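Below: one structure in structure tokens.
One protein chain is absent from this view; the other protein chains keep their places.
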Amino acid sequence: MAGGIATSRPAHGAPTAERGRPTSESPAVKWLLITIAVIFLAAVVLLPLITVFVEGLKRGWNVYISAMTDPDAVSALKLTLLVAVIAVPLNTIFGIAASWLIAKFSFRGKNLLLTLIDLPFSVSPVIAGFMFLLLFGAQGYLGPWFDERGLQIVFAPPGIILATMFVTFPFVARELIPLMQAQGTQEEEAAATLGAKGFRIFWSVTLPNIKWALLYGLVLCNARAMGEFGAVSVVSGHIRGETNTLPLHVEILYNEYQFSASFAAASLLMLLALLTLGAKSLVEWKTAQRNQDLEG
Amino acid sequence: MKGSRTRSVLPGFGLTMGITVFYLGIIVLIPLSCVILKTMELSWAEFWSTVTAPRVVASYRISLLTSLAAALVNVVFGLIVAWVLVRYNFPGRRFLDSLVDLPFALPTAVAGIALTAIYAPNGWIGQWLEPLGIKVAFTPLGITIALIFIGLPFIVRTVQPVLQDLDKEMEEAAAMLGAGRWRTVLRVVLPELTPALLTGFALAFARGIGEYGSVVFISGNMPMKTEIAPLLIMTRLESFELEQATAIAVVLLLISFAMLLLINYIQWRAGKRALAE
């Protein structure tokens, strides 16, 4: 979680090939470790992935395609994308602000602030959804006020967006903070001494240094935002074709004995996730290349 | 925090503090305080009897133990995965690297359904384990597997950057002084990784305690045996016992919060030590 992979220090950015005996393991140990890692990842991560695609295609392509183009699935996909489009940029603004604050200044209560930023990682999604019910529900603390004004928060897209924002809250900040802390403040201070203004410093000094980590944080935040289930399930109201996100749609299909269609919809989500993760890999690859150029 | 900021000629303290505190307040603190407020509708005695009821205590125990087991497994294997990804070059490395993030991205319910399909007695793997007398789905073992899945990226992604930044010179020096490879790793590399491992462990552990979506499908949900605390919260919510639900949640929250405070303290100390060096 901490630090942009391969971005922190160019000199060691690329995987280091064995240089000389003393600091590497014998080939036997090396391949043993690789085998363990591959088997572990295959069993824990790859197998579920394959299951989803295999089950999705069990009844053939036609069922698969029709599951994807079902109006309910399409509207669920639209809502999912809408949620991501709103939640991710807001979390990004926050992430940048929070990491600037924490990395560039020292003040009392920083540890507490850091912990509070991490907190959503560990709040049970069920509770995450439920607290928005407590706040904006008809029996909630603020719900009646909004209700009088005809604003529906929970059981409508705003509630779903809020719950998603909560769950994905730390991702960008968590990526940026360690990196910006490691980079220190000299460059920015130099710029400030030369008379550059705040946003100018950020744009031309800080941003180039953090852009890869920022992108990585964005990618993770986005993937999580599209996949959130527990919290959204509590605030969605499950109205078909209206407040169902894609993960909820998967559950509904599963509950209707449409197992293949359900896994097909799930694989759509996986594709979205793989797409974003692929984008991330591309980012990393480019960084690694750039670092090699620097080294070379 | 007034007057406590020191040094720095950089602008933007007020701006970023404003955004951070405001956003944190709206998205995290105000909603969370609702949970506490709701719980306070119970008297202390009611609160206590709710959170110490045998079924509730059992669910805490199950949640904590399975999260602990999963986080420990992840520390060992996550370290190996991180090591392999950073130190070795082999075909398919990049693919493995992307796989690590998948649990972040996959909807937890989908993960739960897929894992259940794999490990149920008639599933892909379950059917081979069943004759051996190993039951995975609907046992604590199944919960642990789901939590391993959920927690893996936390460990790998905290260890990886540290491992990448690790100075090889220290290892070289140790080797030149005649230390064997194994000894070097144990005495030189591992201590450097410990804070990151702890952080990853704590994040995975905290996440595991609260996990719901992926677990309910595979856990079997038997009270006293495989009922996790978040499920019990859901149960209480659905029978309109809202205060009881939030009471159970508050205890979970406190455990997680303590956990996170601890890791940030560890990181802070590690940072200080690094500065001292």
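A and B are the chain letters, set down in written order, and residue numbers restart from 1 in every chain.
In this section, a residue touches a chain if its C-beta (ideal position, glycine included) is under 8 Å from a C-beta of that chain, and two chains touch if they have at least 3 such contacts.
Note that contacts and distances are computed from a predicted model.
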item	value
Listed names "Phenylalanine--tRNA ligase beta subunit", "Chemotaxis protein CheA", "Helicase HerA central domain-containing protein" or "Sulfate-binding protein", with the criterion being the UniProt name of the chain not displayed	"Sulfate-binding protein"
Identified contact with the non-displayed chain, of A:Gly143, A:Pro170 or A:Gly217	A:Gly143
In chain A, positions touching the absent partner	86, 90, 97, 133, 136-140, 143, 146-147, 150-158, 161, 237-242, 252, 254-257, 259
Those residues of chain B which, in the complete complex, touch the missing chain	12-15, 17-19, 22-23, 26, 50, 53-55, 58, 116, 120-123, 137-138, 216-217, 220-224, 227, 231, 234-241, 244
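Everything below uses one rule, namely that only the chains that are shown with their structure count from here on.
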item	value
Distance from chain B to chain A - Cα centre to Cα centre, in angstrom	15
Contact set on chain B toward chain A in their complex	1, 4-13, 15-17, 19-20, 23-24, 27-32, 34-35, 37-38, 77, 80-81, 83-90, 92-94, 96-111, 113-115, 117-118, 124-125, 145, 148-149, 152-154, 157-158, 160-162, 164-166, 168, 171-172, 175-176, 181, 184, 196, 199-200, 203, 206-207, 209-213, 229-230, 233-234, 237, 242, 245-246, 249, 252-253, 256-257, 259-261, 264-265, 268, 271
Residue ranges of chain A touching chain B (in the complex, touch as defined)	1-6, 8-9, 12-13, 15-17, 20, 22-26, 30, 33-34, 36-38, 40-41, 44-49, 51-52, 55, 90, 93-94, 97-98, 100-101, 104-109, 111-128, 130-132, 134-135, 140-141, 162, 165-166, 169, 178, 181, 185, 188-189, 192-193, 197-198, 201-202, 220, 223-224, 226-230, 233, 246-247, 250-251, 254, 262-263, 266, 269-270, 273-274, 276-278, 280-281, 284-285
